[in-house]
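Some chains have been omitted; the remaining ones sit where they do in the full complex.
Chain naming follows the written order as A and B, and within any one chain the residues start at number 1.
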Amino acid sequence: MGQIITFGEVLMRISPTSNKKFIQSNVVEFYFGGTELNVGISIANFGGDVKHISAVSDDFIGETAISYIRKFGVDTSLISLSKRPLGVYFLEVGAVMRPSTISYNRSHSAFSEIVPEKVNWENALESGSWMHWTGITPALSKGAFDTLKAGLKLAREKGMTVSADPTYRSGLWNYDQDPKEALIELLNYSTIFIGGINEINEVLGTSFGYSNDDFIEASKQLMKAFPSIEKVFDKIRTSLNSSWHKIRARMWNGIEFKETEDLDITHVVDRIGTGDAFAAGLIYGLQQYDDYKAIEFASAACALKHTYEGDVNLTTLKEVTNILGGNTTGRLMR
Amino acid sequence: MGQIITFGEVLMRISPTSNKKFIQSNVVEFYFGGTELNVGISIANFGGDVKHISAVSDDFIGETAISYIRKFGVDTSLISLSKRPLGVYFLEVGAVMRPSTISYNRSHSAFSEIVPEKVNWENALESGSWMHWTGITPALSKGAFDTLKAGLKLAREKGMTVSADPTYRSGLWNYDQDPKEALIELLNYSTIFIGGINEINEVLGTSFGYSNDDFIEASKQLMKAFPSIEKVFDKIRTSLNSSWHKIRARMWNGIEFKETEDLDITHVVDRIGTGDAFAAGLIYGLQQYDDYKAIEFASAACALKHTYEGDVNLTTLKEVTNILGGNTTGRLMR
């Protein structure tokens, strides 16, 4: 495996402990995250070589963010410093039928004011073999979109694998840009599609349902529309309530459809970043295993993320393979 | 909606974090509560105008109690200060088959030594349209009983709605008064009955069972015995264990019987004050919706309280209506 490159915003996440609201206690905890960073750190925790590219504030909060990323052995040498503050988000963790709630303070952040000149992509991709992007980054600002586009273009020229998680979050797109057009432009540089029916419908303008048959047909149409895309992966979450989810994965790799069993997450600790954990498992898995085992790996990684507080999947390779080996009963390890 | 008036003791609740016992850690957390106060704060959190009347200690604990109530926008201007200490209760939160346990230090408290002269009810009820009382207050002392009675009498004279939650807790009645007679006297001032078979059997001396038919018949007899009572509401809790409850509500409004679906609370965070949350939801709901929607609202509010630490329901109007809209899967809100 060569180096995996991620590019995206680093956010400081601040939340009360357990299921408290901010009104209940003035003691809170912070972590750092960000959808692409979460993917990068998770891969590093599996043993991958990862470089994350971003911009943070030039103060002790930015320093703390960098030290947090460095802790996991991710290369931070291309994170630039900015006069703008780091983006922050506040989280109240729900339970049962109470949803978790997020409040963002990220517009005008250090990252959102990035411009292509800030990233030397030649340098950045020098030893890279895979680049991953999500739909969050192009939504943040024109500068972020342009910088990402420049990176993806070079990545493809260098023959790198490019995985796309084109999540569309409408509330984020606040600059003068049609989201659909932007995502289409970026998908044309991508080879792996990580996303479900909603994302496909968004970029194709279709209205497929959630059945497996619809998924296969949607994937075929997607791959026709974007010839660079070779494989489509989807994660399906069934939520009984905030505290009890089930996760399974499915795929269409142009040849065959496969689907994993549901993993039953009876006691959710933290659901933030579980989609990123899936993407990270997939990126790692596709480089180590066949496609089906890769989705099993990704699905198990995703399920394990639900047991860790914070945005980042702290799961080790051993924990994931333990589950793949059929051991899901949580037997004490001494 | 006019102003809702609650009158009752403010208790300081002290408990270890998570499921610890006091013997395990010297770090504990405190909240304030009290059955009528819990009702008042919950209604204020829905946007209602609420005044709570009480007596607290004239020291930094009493000040902290008042500031806690004020935090939720509840009017505290008629809370008097006393030379006696604030009542305290200690709580160890159970789990699974281990019950939660409470130890009270409330006799001789600031509130229990209240006397009618301490409350200017004319002033207190000036802009009130609804008054709520529970069976806890008359149990605490003769002074508390007499003060409550004076308030209820005036409330009825002014044509206010009076809701009664005549919970009978035998351990509390330590002064020279027959509990049943006291509750009967107070129910004669009441128009809304919030309570179940046990409470009805207690005041009527009957022995109805828990079936819906029994509930209807019991309600009819209650309304015959207390002509001022117009509607009867009941909350039914099914406990698998300390950590897993189900809640539903039923009603007899003199015309029709209705019952809601069970809400499945698979991961109870804190069950204290959930009955008060039901009453608050009902008081709010009856002023906004028809009777059936009111019990749906109350039932959802009650279920949501199980996800908040502390005595008080921190649920917002939006969270409750979200559930009424059928969204119980706890989808993340950004």
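Keep this in mind: contacts are C-beta pairs under 8 Å (C-beta built on N, C-alpha and C of every residue); 3 or more make two chains touch, one makes a residue touch a chain.
Computed from a predicted model, the values in this text were never measured in an experiment.
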Overall number of sequence copies in the complex as this file defines it, 2 displayed: 6
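We adopt the following convention: only the chains that are shown with their structure count from here on.
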Subunit A and subunit B: spacing of chain centres that average the CA atoms, whole Å: 45
Complex contacts: residues of subunit B adjacent to subunit A: 17-18, 29, 31, 71, 263-269, 300, 303-304, 306-310, 314-315, 319, 322-323, 328-334
Subunit B contact footprint on subunit A (complex, rising order): 18-21, 23-25, 94-102, 104, 169, 171, 239-244, 267, 271-272
